[in-house]
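A single structure is presented below for examination.
With one protein chain removed, the remaining protein chains of the complex are shown where they sit.
A and B are the chain letters, set down in written order, and residue numbers restart from 1 in every chain.
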Amino acid sequence: MAAVEFQNVGIRFGEVPVVRDLSLIVEDGEFVVLVGPSGCGKSTILRSIAGLAAINEGDMRIGGERMNDADPAARDIAMVFQSYALFPNMTVAQNLGFGLKIRGEARAGIARKVAEVAAVVGLSDHLHKRPGALSGGQRQRVALARAILRRPGVFLFDEPLSNLDAEFRTAMRAEIVRFHRNQGASMVYVTHDQTEAMTMGDKIAVLAPLAAGHKANLMQYGTPDEVYNRPANLFVARFIGTPRMNVMTLPVDGGTVRFGSQTLALPPAAAHLGKVVLGQRPEHLRLAATGSESGLAGSVEHIENLGHEMILTLATDLGPLILREARSAKVPSLGQQVRLVLDPDHVHLFDPVSEQRIE
Amino acid sequence: MAQDIAPSQPNLWPYILPTVLVLGACTLYPIATVLWMSLHDWTWGGDSIFSGVKNYRLLWLKGSFVIALVNTFTFAVSAVLVELVLGMILALAANRVTRGAGLFRVLMILPLMVSGIAVSLVWKVLLDPTFGVINAALGAVGLPEPNWLGSTTAAMPSLVMVETWWQTGFVFIILAAALKSLPEEPFEAARLEGANGWQMFRYLTLPMLRPVIVTVVVFRLIDTLKVFDLVFGLTGGGPLRRTEAVQTLTYQTAFKFSKFGEAAATVVIFSALIFAICVAYGALDRRTGGAK
Partner (left out) sequence: MTRARRATLLSYAILIIAGFASIFPILWIIGISLKTQADAFAMPPKLVFVPIWDHYAKVWADATFIKGFLNSLFAALLGNLMAFAIGIPAAFALNQKRVPGRATILAWLLLSYMLPEFLFVIPIYGLFQASGLYDTVFGLALVYQTFTLPFTIWMMRAFFADVPFALYEAARLEGAKSWQILLRVYLPMAAPGIAATAILNTIRIWNELAIALGLTFDKAQTVTLAVAAYRGYAAIDWGALSAAAITSILPMLIFAVLAQRQIVGGLSLGAVK
């Protein structure tokens, strides 16, 4: 049974549509990451699961039951907010026990459950502190513990790591993944950080803003591998991966395209088009051996040294191209003339009009 | 800013209803009644006979209402001007100093704690022409000793002076808080550009404080237009009506001479004026994207 199911869901704020025609299934126990540029509706979709944003069209089901209009408290979900949303006037213990108290549970039961969950996230020593006296990471844990305590079918996270510093973020990332494995509950996780999206989720849903003219938000829904290696359209191709995928529009000539002196045969689906959009990730673009005349001519415009690798920006007739080169390789100097070669096995092709992938 | 777009938005009208009821009882009922009263010859217990605009015409013919209106506006505009200038100078000064600012703040809010009637008594004693300490001090250094509250020329300025002593603290507190909340960078940038103190005040401080100044001026203006306590306590409207204010006149008309219809007419006109100021302020505030 699916944990969360969206069927042709639309959400509007006043007259402005923010989510349109969203259909997406989060299977039971799955970790799904919603990723996309700012304003694409990630938070809105997450909040519609929680019951904090109203759904205008379509159906949203949790555990098979239609939940469009259900009270937030009745949805079998728990949410971890970006700001953690801890009650500053209550101690950690009171924060954790708040929901139980509201539901009229006995004092002893509350205390026991709070102690249990505090032990799980390692907060046992901090139960009597207020949130103001905790570090960012500890607050994060309180928010997590509050969610765990509800034993929900679905955990919702809205950019829970964005307030933490880089080092701690990596640690918490691993912790949440481990937590998912232990809990076995479904999780929907919103982020605009690609690394989080690629490393944490069983599946990634890439979303685009309607304001940019897209007909629907959902651009691709698949495993991290699928999304990275077989982007369904130009939007996903450009959005996923750093540095971005190189993209160039090339004229089709007799079922082939030319990349400088390099000729690539197109698959039948692309052969009849007048133009095709060709994409290649920076790590697949190669520098030809010195003196070789193959591929496209270019000059080194900018070098970014990351220590273990170099990111080269090259000026070419097809516009600037980015190339990623291991540090160990022989590195050209700034302004040097080089030749670039495509890796024909890692070429992505897109229709220039529909922007959809061509196999 | 709070918002709620949840599907199962709870109905919050029960939370507001008591306020609407109390507000309705305390404002709509009086407004309607006062309008009605102003159109009638009104005596308590007796019959009230519809008299049309007679009460309003009387106000005009008797002239005392017009005098009170002129006095009230003279008082309000001069008091607010003085309070604004003094409050601004004090706020700027307090913003400069590091030590003693807290003590100064307490000293400035003390007069605000005093009731208008106590203020009146205090100043009646201080301004006493023969035994008052102020005239004693003036006399000691050879200055003229005015009859502050008793002379037709000095009474209104004296009233303004007492009002200023009483309420400048309010203007000061608000302007000081607003000054503190201004960002530092524009001033640092201006200093790098070589702006002097006056230029920074004229081109940075003043424009940035504008919405706050407008709000303060409107609040003080309406408060001073409603002046009652000081006139009641200090001059009783005299000498020769030189300090009669609209609200003291209303009080006299109603409770001394039992002419409730006429009193109601003064209240209607006066409330309409205040309403107009509120509306103008609302429009201004919306346009400047101002304080509230």
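Heads up, the rule we're going with is that a contact is a pair of C-beta atoms (placed from the backbone, for glycine too) under 8 Å apart; a residue touches a chain by one contact, two chains touch by 3 or more.
Because the structure is predicted, anything quoted here is derived from the model rather than measured.
Trainee: Check the options B:66, B:121, B:143 or B:280 and report the residue that touches the missing chain.
Mentor: Touching the chain that is not displayed is residue B:121.
Trainee: Per the definition of touch given earlier, which of B:111, B:146 or B:186 contacts the omitted chain?
Mentor: In the full complex, the listed residue that touches the missing chain is B:111.
Trainee: I'm checking contacts with the chain that's been left out. Which of B:51, B:64 or B:271 qualifies?
Mentor: Only one of B:51, B:64 or B:271 touches the chain omitted from view, namely B:271.
Trainee: Touching the hidden chain in the full complex, which residues of chain A are there? Just list them.
Mentor: 50-52, 71-73, 77-79, 81-83, 85-90, 98-99, 102-103, 150
Trainee: Which residues does chain B use to touch the chain missing from this display?
Mentor: Within chain B, the residues touching the omitted chain are 1-6, 9-10, 12-16, 18-20, 22-23, 26-27, 29-31, 33-34, 37, 44, 86, 89-90, 92-94, 96-97, 100, 102-118, 120-126, 128, 130-131, 133, 136, 140, 165, 169-170, 173-174, 176-178, 181, 197, 212, 215-216, 219, 222, 225-226, 228-229, 232-233, 246-247, 250-251, 254-255, 260, 263-264, 267, 270-271, 274-275, 278, 282, 291-292.
Going forward, only the chains that are shown with their structure count from here on.
Trainee: Calculate how many whole Å lie between the centre of chain A and the centre of chain B, each centre taken as the average of the chain's C-alpha atoms.
Mentor: That gives a centre separation of 58 Å.
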